[in-house]
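A single protein chain has been removed from this complex, and every other one stays in its place.
Let's look at chain A:
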Amino acid sequence: MGAGPGAHAASITGLTAAVATYAPVFLSLFAGMLLARDRTSSFLSRLFVSPMTAADFILGYTAPMLAVSLVQSLITFVCAGLFGYRPSVRLLFGVVVILPMALMCTAIGLLCGCLMSDRAVGGVCGAMLTTVSFILSVVTVPVAVMGPAFRHVAQALPFYNATQATIAAVGGGAGLVWPHLRIVCPYALECTVAAVGVFAWRRRER
């Protein structure tokens, strides 16, 4: 079977970086289900009576998720060593470059957790977001072989850019990191601000 036009075999470094960048998508599932369950608990009601602000709550949920992301990325890179990836100090840069993606995924999860039940979060973050982000991150299908419409959509969204930023970081192309990351960072910040806003609104409207 011949390769498609523009297709090429993925390098182990690129594939590892892509998988590590994709992994935080599951943080949205964890964060969303955690918040959706907490919303029904008496303990969260107790915390709502405290001086904590909506930003405090979102920060409280996000900070551990970012720590998980750091560990998750490190494990991904280390385990890739079993399949031929040669770890270098550049992977530490890659781990940091993944953080905006982790922040965005956590914020999306928290947004869903504010608005939906834990079962609904499972459907949206566990099935829909993981599939959509996998396709749009262009991990398995090179962007060159896609039609122009899909390519433009993928390049305007954060999933593809986060993957390319990590590939550049661990592949030694430091100069290519920021052009991609500058697309990811606004999405991450906007999702976080939206999560804070929706959390505050839900708290007020209980």
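Worth pointing out:
Keep this in mind: a residue touches a chain if its C-beta (ideal position, glycine included) is under 8 Å from a C-beta of that chain, and two chains touch if they have at least 3 such contacts; residues count from 1.
As a working rule, contacts and distances are computed from a predicted model.
You can't see one chain of this complex, but its UniProt record names it "ABC transporter ATP-binding protein", from the set "ABC transporter ATP-binding protein", "NADH-quinone oxidoreductase subunit K", "Cytochrome c553" or "Sarcosine oxidase subunit delta".
The chain not displayed touches chain A at residues 41-43, 45-53, 204-206.
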